[in-house]
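For this depiction, one protein chain was excluded, whereas all remaining protein chains were kept in their positions.
Here is subunit A:
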């Protein structure tokens, strides 16, 4: 364990941002966790007060502060609604990094982040083995949703209804290079599936490939797909985060491409917002890294935004078909302001009638590792989302975030619902298939 004076010194670097919180308390209106618990330490104002007190040595218990900082979905609702524009998420992540640096990583997190996450090949192997072994231990519970649950009491899975792990990582079989030299007029994208799509929801990536092909977009899928780093960063492990950012940059830096496209809201938001904001934790030549990151950020697009803003996909008048409701992922709407494009993409399917749910941009309660550490709270927050979805009477719920998809699948599966959960790209791809079949040849 490091010196407490060092901890205080590092936290002091956050002071200028910390003091900009005036304690107005407006974050209480939007925090999904505070909405459930009513505890001040669960809302941004309380957490920022604790970090500030730790930095001013009014509080000398970093463990207690970390425990409370970790009770957070990192949904960014508070930052998006903050009247004073306090960079709340950046502060939380930096404080987590500093305090974790002081206290040290837990052995479990160390094993996961440094043993597997930072090594894409080993991570793929692990997931492949889990994919093969899960059969005897799990059983299917909902065919519409494709969810499973544990066959026996399992401390790891608990009562979760989850999507089985794919037998092989998607990028292994889908890896491809740009076809030859640049063809004029064709857009070139590097497709970055993100870990969840790559290993749990490969159908989303398949749909993306169909759509790219239809629109004449050249695609590159790398043979290695290191994680964007968000699990490590939110766990306070900046060493692994830095390692992963470098691994990704190494893969992309020599490629000639126009856009980096991902179907994962969290990956898009992490690359676009957190890589630059957390650059202080990324090792190496800082000027070089800054330039490389800013080049990548400039090219990074959410897949919905890419298709609508770049490719120019347009909404069509609805002509019957299914009713779909849309959930705004926090990492798309609150972090990046992307809310219209996924709806446009759904409307571009033609066969979709969009039925808006109440509070479509309310967090689903997933929050990545928050769901693992605080499943009961995550479920409670999610219950409001589930009810809002069911109240629309929609046939399917779409959302542009694989993590939200998994949470919503769990929520709906427990409710015995047969509302399907889809990424907008899946719905759009399906509509293209149907359209092409119907076209007279």
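Everything that follows uses one rule, which is that a contact is a pair of C-beta atoms (placed from the backbone, for glycine too) under 8 Å apart; a residue touches a chain by one contact, two chains touch by 3 or more; residues count from 1.
Methods note: contacts and distances are computed from a predicted model.
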Chain left out of the displayed complex - its UniProt protein name, from "DNA repair exonuclease", "FAD-binding protein", "Helix-turn-helix transcriptional regulator" or "Autoinducer 2 import system permease protein LsrD": "FAD-binding protein"
Residue in contact with the excluded chain [from A:13, A:64 or A:223]: A:64
Omitted-chain contact residue, chosen from A:3, A:16 or A:256: A:16
Residues belonging to subunit A that touch the chain removed from view: 16, 19-20, 22-26, 28-29, 38-41, 45-46, 49-50, 53, 58-59, 61, 64-65, 67-68, 83-85
